[in-house]
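Subset of chains shown; positions unchanged.
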Amino acid sequence: MLKILFIGDIVGKPGREILTERLARLRTELKADVVIANGENVAAGNGITATLAKTLLGSGIDAITLGDHVWDQRGWDDEIDDFPTVCRPANLPESCPGADHVILDIKGFKLAVFTVLGRTFMGMKAECPFLCAEAMFKKLEGKADGVFVEVHAEATSEKIALGWHLDGRAIAVLGTHTHVPTADASVLPKGTAFMCDVGMTGPYASVLGREVAPVISRFLDGMPKRFEVAEGDVRISGALVDYDEVAKRATEVRLITVRRGGGR
Amino acid sequence: MLKILFIGDIVGKPGREILTERLARLRTELKADVVIANGENVAAGNGITATLAKTLLGSGIDAITLGDHVWDQRGWDDEIDDFPTVCRPANLPESCPGADHVILDIKGFKLAVFTVLGRTFMGMKAECPFLCAEAMFKKLEGKADGVFVEVHAEATSEKIALGWHLDGRAIAVLGTHTHVPTADASVLPKGTAFMCDVGMTGPYASVLGREVAPVISRFLDGMPKRFEVAEGDVRISGALVDYDEVAKRATEVRLITVRRGGGR
């Protein structure tokens, strides 16, 4: 049995801190063989830097994925290629720097990881996530023993359709980007673990990790505001997938929530 | 204590049937004092008709709300005003037919119910849900003992911000429209029950209630397809809010899931 812990969008300092404090213990508690995390909001809510990527990889995360905020931090496009266990969304233009997937060796099991961006309601333009996923599976044939897919998207329809489309081919299709965990964890009929969104890792007394007051104010008058990362009710949010390498199917997937200063 | 059961978007015949079969029993099991349901997808997935509204109201639902699919069925705009316990979204233009709220009398407690549409990523244009909610609260002053708010929206940011904005004023701010239940049920600090989405009532072996194959096919080639309502894994999805009329705050909110042929 392979146990994969996938952690949703890490937001700012609170998100980084709770991982430093709790990830090692959580890994042990869950008997997780591998930890993958989305780091697109690590740097004060926007993007990632080389320094922060190193911190995360040093705190027990094995691979970092990224979403539409991938290029928010200046200079990261020059640094991303230094990180063999960090990948940018696979359906960005080929000319973009960064790997389109990561392969991790877990006790001899070669686990491929890639992210596709959705196209519905997304500001960043990307190639078709369905066709990109097809191409990635073809590319990974013979190189990986199993493939973990993250779908970083807004629309539930696009995420769910991709889950069904890859059912039986992917170990898991897990969603991110909305920063809100969904209550729909399930193993699809052909054995792929699915969840619309695993939520964010950061302050939940917030709007998607940002202070509440300026966001409300912005909705009310439409005027620009500074959206600082919030501080209250910090949680790790993610999903744990149990994968049976012999049967070649996921047997379970469930939402994992850890509250700062509290338990699961 | 007032127990309010709110049922998410009822999709097609499977959605109607599971309610006919199970709602009466569920109501008893949950000791629900009142049942509110979103009916925007009742008619083969699109809109509602007078006949179907009557069926729902006869099967144990006390009030029906509607979303962006409100006008999908021809003729409903002429019929909606015959239904005193049905309301259309409050932030549509004033000239639209239909009530912008419903007031229910529950053992002497006057419960007002209204829906606002989000504006982010929504095809239907609507006035500002934040300002509309303000105006509705003003309008309902002295007429209701408590206000239940549905936010029918795509973006998690808009839903969460509205929840915080109405915290302490609304009994609950519960989301619909994405057709996927979220795992974030909570009572906000000032006593308002909140949840990003209560999910849909209909077939879950589907994409938002529709058959899987044509939706995937559409994502792959972009060509028009018929999207029939699916049939498998039918569930009731909703939320139960416990409201303390004396303390004037919600004390609990939790996701309710009932599987056809199964329990909760």
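First chain written, first letter: the chains are A and B, and each begins at residue 1.
In this text, contacts are C-beta pairs under 8 Å (C-beta built on N, C-alpha and C of every residue); 3 or more make two chains touch, one makes a residue touch a chain.
Everything quoted here is computed from the prediction, not taken from an experiment.
Each chain in view is the same protein; 2 are placed here, and the whole complex, as held in this structure file, contains 4 copies.
Definition applied: only the chains that are shown with their structure count from here on.
Put simply, subunit A has to spin 180° for its C-alpha atoms to lie on subunit B, with the angle rounded to a multiple of 5. If you average the Cα atoms of subunit A and of subunit B, the two centres end up 30 Å apart.
On subunit A, the positions that touch subunit B within their shared complex are 121, 128, 130-131, 154-158, 160-162, 164-165, 178-184, 196-197, 199, 204, 207-208, 212, 215-216, 219-220, 255, 257.
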